[in-house]
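A single protein chain has been removed from this complex, and every other one stays in its place.
Letters A, B and C mark the chains as written, and numbering starts fresh at 1 in each.
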Amino acid sequence: MSVLLKNGLVVTATGSYVADVFADGDIIKAVGSGLAMKADETVDATGKYILPGAIDPHTHIDMPFMGTTSSDDWKTGSIAAACGGTTCIVDFSLQGKGESLKDAVDRQKGKADGKTVVDYSIHPGVTDARPDVIDEVKKAIHEYGTPSFKIFLFYDFRVDDYAMIRLLEETKTHGGLVQVHAESFDMIRRLNEQFAATGKLGPMQHAKAHAILAEEEAVDRCTKAVEFTGSRIYIVHLSSSRGLWKVRQARDRGLRIQAETCPQYLTLTEDRYNEPDWNGAKYVMSPPLRPQESLDEMWLGLRDGDVQTVGTDHCPFNFKGQKDMNGKADYKVIPNGAPGIETMLMLMHTEGVVKGRITLERMVDVISTGTARMFGLSNKGAVAAGKDADLVVFDPKRKFTITQKRLHQNVDYTPWEGWEMTGMPQIVYSRGKKVAEWSGDQMKFVGAAGAGRFVKRVPLAAF
Amino acid sequence: MSVLLKNGLVVTATGSYVADVFADGDIIKAVGSGLAMKADETVDATGKYILPGAIDPHTHIDMPFMGTTSSDDWKTGSIAAACGGTTCIVDFSLQGKGESLKDAVDRQKGKADGKTVVDYSIHPGVTDARPDVIDEVKKAIHEYGTPSFKIFLFYDFRVDDYAMIRLLEETKTHGGLVQVHAESFDMIRRLNEQFAATGKLGPMQHAKAHAILAEEEAVDRCTKAVEFTGSRIYIVHLSSSRGLWKVRQARDRGLRIQAETCPQYLTLTEDRYNEPDWNGAKYVMSPPLRPQESLDEMWLGLRDGDVQTVGTDHCPFNFKGQKDMNGKADYKVIPNGAPGIETMLMLMHTEGVVKGRITLERMVDVISTGTARMFGLSNKGAVAAGKDADLVVFDPKRKFTITQKRLHQNVDYTPWEGWEMTGMPQIVYSRGKKVAEWSGDQMKFVGAAGAGRFVKRVPLAAF
Amino acid sequence: MSVLLKNGLVVTATGSYVADVFADGDIIKAVGSGLAMKADETVDATGKYILPGAIDPHTHIDMPFMGTTSSDDWKTGSIAAACGGTTCIVDFSLQGKGESLKDAVDRQKGKADGKTVVDYSIHPGVTDARPDVIDEVKKAIHEYGTPSFKIFLFYDFRVDDYAMIRLLEETKTHGGLVQVHAESFDMIRRLNEQFAATGKLGPMQHAKAHAILAEEEAVDRCTKAVEFTGSRIYIVHLSSSRGLWKVRQARDRGLRIQAETCPQYLTLTEDRYNEPDWNGAKYVMSPPLRPQESLDEMWLGLRDGDVQTVGTDHCPFNFKGQKDMNGKADYKVIPNGAPGIETMLMLMHTEGVVKGRITLERMVDVISTGTARMFGLSNKGAVAAGKDADLVVFDPKRKFTITQKRLHQNVDYTPWEGWEMTGMPQIVYSRGKKVAEWSGDQMKFVGAAGAGRFVKRVPLAAF
Partner (left out) sequence: MSVLLKNGLVVTATGSYVADVFADGDIIKAVGSGLAMKADETVDATGKYILPGAIDPHTHIDMPFMGTTSSDDWKTGSIAAACGGTTCIVDFSLQGKGESLKDAVDRQKGKADGKTVVDYSIHPGVTDARPDVIDEVKKAIHEYGTPSFKIFLFYDFRVDDYAMIRLLEETKTHGGLVQVHAESFDMIRRLNEQFAATGKLGPMQHAKAHAILAEEEAVDRCTKAVEFTGSRIYIVHLSSSRGLWKVRQARDRGLRIQAETCPQYLTLTEDRYNEPDWNGAKYVMSPPLRPQESLDEMWLGLRDGDVQTVGTDHCPFNFKGQKDMNGKADYKVIPNGAPGIETMLMLMHTEGVVKGRITLERMVDVISTGTARMFGLSNKGAVAAGKDADLVVFDPKRKFTITQKRLHQNVDYTPWEGWEMTGMPQIVYSRGKKVAEWSGDQMKFVGAAGAGRFVKRVPLAAF
C-alpha cells in the first residue's frame, strides 16, 4: 500500500514549502518536487497543508479516578484522536501502592492493545517511590520503552521533594524525564477548609481553591529541585501566568525546565465556572481555568519557546451520571477532568494560527515535532523520509462548528460547544493507512480497532 | 547539471534523519530514502552530514573604515566563505552623509557583482536618518529587496533614540527589521578620556573602555524603544552576559528582541588582549572580547533560544600594515575588526556540537535555517525540496588545524591560529554547483568568480 | 524667648513617646519627662503630636518658566509653607546659559532674602555642563553650602548622559548629590508629534505624551550611570510604578538610587485630566498624574524604604491668566506645574497615616528627618536637643476641609479642593518663634517676612 500526496504545503517546525510526499507501507519514502513514484493512491493536496500527525502527550483513557472511570476507553478515545488529526497518544498509568512501574505499564497496555486505532505509549506515574521503584527507572527507560515518569505534588498520591529529587537524579543518569503535576497540596488543603467553613461550594470555588499561587509555589519548587540535581523537568498542564513566569526565570538561568499547556488554558477563562445550572462542573479540572491574563501569557509562552508542547489532559466524565454522581453540593467531590482529545489540532489552528498568535510552523512544533523529540518518539513528528507515515492532509479553509454530536469522544459534552473552527483535517493517515477523513459535515473514522501499536520510546537527550 | 547525495544524515533545525538528496540545476528536487533519480554526479554521503549552507549575516567586505579598507574584497572574501561552508553572505553598506539608502546598496552591489563566488545580499546602514530616508525604508523593503537596516548607537555615525524609534515604526509597518550595534557612546567616551589621562593605552584598555555596562545600557535602551513602538529589533554581535540578560528579560515580557552573537564571543576571552608584542591588537574589535562568564552565558543563550543567529562580523585588517598603521601607542587608533568569515561552521561544530553545548540541529538553526528566516532569504537555509541547492556535505570526523596559511581569507592572521577542529566540509555546493571541496589537508576553492548573485530578500514576518 | 511643650507625643522616625520639649532661643534644649524648666510660654500638648517641622525639598518659587513666572513669591510661598507645617524649603535655581552655579544660587537668594518667613536653601540646577561648571561643583558643596544639583533629562535645557556622568563623578568625590528629572526626551518628542498629527490636544494628551515608559527609560538610564560612576543619584518626583520598579531593582543590587515622590502622585489619578471645562489643565505637570496602580505602588515604595522623601514640586500657575495664557488648543503650551507647598503634611497624615498606608514614624521620616539627612540640613529634621526649634504641635483629630480660600498659596486653585483632612497643625514654630497657628477654622500666619534665613548645608555622606 503506497500513497502520493501531491503539491501540498509541507509544514515543518521551522519552515514550509510546497512539495509532494510519497509513503510506502508504514513509512514516508520521499518529499520532493514533482515526484514520479507510482502509488496505490494519489491525492491532490494543492492548497492543503501536509502536517505530521499530532501527538497528544497527556491523556487519561479508561482511568479509575475519584470513584469512577474516565468515560473513553481505548477504542472510543483513539477514534476521537484520529478524527481530530492526532495519530499518537501517550497516556498515563499510575502505579498503585506496592506496584512496580512495570505493573503500571502493563495494566494500561492490557487495556489499549487490540482496541487502539492509532499508535500509543505510556508514561508510568510514580506514586510510591520505594527504593526498588527508583531502581526500576533505568529499566523503564531502557527496557520498557517508557522514559518519562509522572509525579504529582497534589492529590493523596503525591510524592515529597525527596522522592522528586531521587527521580530527577535517576532520569538524569539514564536518559529519562520527570513530568510534574505542580500544585501546592498544603495551600489547596487550607483553601478547601476555609471554603468548607463558608458553605460556598459551587464549581467556582474549585478554581479559587486551586489558586494560581498554589501552582506558582509548586512550579518554583520544581525549579529548585532541577537546580539541585542538574536534571531536567517537565511541567504538565501549566495554566497560569505566574507559573509561566517561574518557568521563564528558571530557563533564563539555563535550568532545563520544560512546560506543556493545554487548549483549555489557552482558550477558556475561569468565567466558565459561573455558568448557570451547575454547568461550571464541566470545567472542574486541576489546575482549573484561569483569568484572561493567564491565557494571553500562555500564548506568548508558546510563541516564544518557554512552553514547548501542547497536550489535552483528556480526562472525560459525563456531565450526567459522572460529574454529578456525588451530588452537586460540594465541588470537592466532582470528578476532575474534561474531554479534549479530538479538538486539539482544530483549536490550535483556529485560535493560534488563524488569529496570528503563533505561526503555522510553531503549531506543528508544539503539537507534533517538539512533542516527539521531548518524549523519544523517534519515528514520529515530522514529514520526512524514514519517519512513520502519520500524516494529516489539512484543509486550512474548511469550516467546522464544534458540537458534541459531531465528535467521536464518548462523553456527553465538549467545552467548546458551538465554537467555529477554520481549518480541519481532510484525511488522516496512521502509518500509511487512512484512519479518518472528512465526510459531509464532519470527520469519519475509517480505520480499524487494534491497528494501533505500542511504541517503544528511546532514551531522551539531555536537551 | 544534477547531483545525488546518497545516505547522508540530513540535518534540519528540528531533527535529523538518513536520506538521499537530489538536486537538479540550482534547486533541491527531492529528499528521500533510496531515491532512484539519475544524476550527473552521485556522492556517497554515508557517515556524512548533509547541511544547508551556512549564511553569514554580518560581514564587512571591502569596507572603508578608520582610514583604511577591510582587507578582503568580494572575491577573496567570498572564496573564504565558500571554503568554510558559507554559501550566502549578507554584508553591510553604510549610507554616507546626504546619501540615500539606494546609494548605499548600489555602491556595495557594484563592488560585489562579478566578483562574489556565492550569493549575497546587503543590509543598508542608516547613519543620516533624514525624513526622506525614513520614507525610503518602505522602498528598500519592497523594491530593493533589502528589508534589514543597520544602525549604530556608538561611533560618530551613530543615531539618537528618536531616529531609532522612527526606523522601528517604519520597519514595523512595512515588514523590515532594525539591526543595532548597541554600545553606549557616552560611557565609552568617558572611559576613553579617563584612560587617556592615565597614559595606559594598550589593547587591553580597548576592552576596558568598551565596558560590559556600555553594552548593557544600550541593549536595554533598545528594549525600551521596542516596547515604545511595538516593533522588533535585532541586536548584532551581542557579546556579554549582562547584555544577554537584558535580552532575556525583554523576551520574557513578550518583546520581540532578537540577538546575534559571533564565534569570537563564544570562544575567545579578553585575556587575549594581554598577548605579548602588541598581539592583542589583533582582537581589537567592538564590542571587545569578554571574560569567560560571558562566553558561558552566550552558549546558554544560543542553546535556549534567546540568541537566534551567529554571524562573524568579518572585518579583516592586516596585523602588519593596517592594525599598526597609526602606530602602537593608542588603542583608539587601531582599526576595529578581525577576520572570521571562513571559520564559522568549523568553530560552531567543534566548540558547540562536539563539546555538547548545543545540538547539531540547533547549530543548523543558528547558522542557516534561522538566519534565512530572520532576514527573508526565502530560498535558503534548509535541505528541502524547492530550496536553492546550497549544500554542505560535512564530515563530522575530519580533523583540521586552523592556521592562516591554509585559510583563504586575505589577511595575515586568524584569531584561532592552531585550534584543532573536528568536523569540516567535504564538498560545498552553491546553487547546485560545487564551489569548494576538501583536498589534501585543506579546503580548495573550485568555483568561479562572479557566479554568486545578489538575492532579493522578501519582507519579513513580525515573528 | 523660651517655650515648653508639655506631654506631647514626640514622634521620631523610629518611635514615639510622650515627653516634654523645651526650647530656648532658636534651639531645642531638652526632651524629657516632667521637665521643670521655666519657659516664657508653656503649651499643654497632651493628646497632640510634637513633630519636627516638615522640610520641602522640591519647590519652584518665583520661577520664570514657559513665558510666565510661578505665582508665589518668597513671601506668599513661605507663608503658605509655614501654615502647612513646613519650616524649611529647598528651592531650585536653574543656571542660565553661560552662567555659573554661583550666579544661579545668588539670583534666587536675592529673591528670597528679606521675604521668606521660614528657613530655606537652594539646589542649583545644571543646564550648561561646561568644564568650569563641573569644576565649580566642589565649591558649591564646600563654600556655597548647596551640595545638591538638579539636572533634567527632559526639556530643552536637558543634559546628555556624558554630563550626568561627569556630575556624578564630581559629587561622589566631594560629597554632593545629583537630582534628576527623569523622562525620555526622545519618546515624548515622538508622542507629541504623533498627537499633533491627530489633532487631539487636550490635557489628557499631556499625560499620554509623558508616557510611563518615558519615565521608566530615563530612570533606568540613571541607574546605569550610577553603576558606571559608583556614585549616588536622587530621582525627583518619581510618579510611576514602573519607574519605581527600576529604582527597586537597582537598590537590590546595592546601587545607591534614592527617590522622592509628591503628594499628587500618591493621591490623584490621571482621570483628573478628563475633568470638564478644560479643568484638566490644572494638573498639567511633568511627570503627569498616573493610573491608580502607580499610586498604590508609590505608597508601598514609601512604606518599605525604596522611596525616601516627599516633596511638593510646588510650581503654581493661576488657572485663569496663566494656564490659559496661550489659549486652550494645545496641551504643549500650558505652563507645567501645580501648587502644593501648603498641603503636604495634612495630606501625608490623612491619606498616609490615618488610612494605614504608612506609620506616623515613617511619615516623619519622609517629610522631615530623612529629608534633612538627604540634603545636609544638619540642624533640622528632629525633635532632639541641639536641633533648631522648628516644631509643629500637631492635633491628630482636627478636621479641615481643603479649599483654596482658606489656604495661603498665591494661586487660584488647589488640586485637593474639598478634600477632608484629619489632623492639622495647632502651632508651628520656626527656630523657636511661632509663625503659624490654628485660628477659627483655618491656619493663621503670625510670623514676620524676612525672618527666615538661608541655611548653609553640609557636605553629604555617601549613604
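Observations on the structure shown:
One rule holds for everything that comes next: a residue touches a chain if its C-beta (ideal position, glycine included) is under 8 Å from a C-beta of that chain, and two chains touch if they have at least 3 such contacts.
No experiment lies behind these values; they were computed from the predicted model shown.
Although it is not drawn, the missing chain touches A, C when the whole complex is taken into account. Summary of contacts with the chain left out: across C:P147, C:G243, C:P316 or C:G381, the touching residue is C:G381. Of the listed positions A:D26, A:E227 or A:D324, the one in contact with the omitted chain in the full complex is A:E227. Looking at A:D186, A:E293 or A:E420, the residue that reaches the missing chain in the full complex is A:D186. Contact with the chain that does not appear here is found for just one residue of C:R303, C:K328 or C:K456, C:R303. When you scan A:D119, A:E216, A:D252 or A:D304 for touch with the missing chain, the hit is A:E216.
Those residues of chain C that touch the chain absent from the view are 10, 12-15, 17-20, 22, 27, 29-35, 245, 248-249, 251-252, 254, 297, 300, 303-306, 359, 362, 365, 369-370, 373, 381-382, 384-387, 461, 463.
Interface residues of chain A with the unshown chain, by the touch rule above, are 160-162, 165-166, 184, 186-187, 189-190, 211, 213, 216-217, 220-221, 224, 227-228.
Assume only the chains that are shown with their structure count from here on.
Averaged C-alpha coordinates give centres for chain B and chain C that are 52 Å from one another. Averaged C-alpha coordinates give centres for chain A and chain C that are 58 Å from one another. Shared interface positions of chain B, defined as residues touching 2 or more other chains, are absent.
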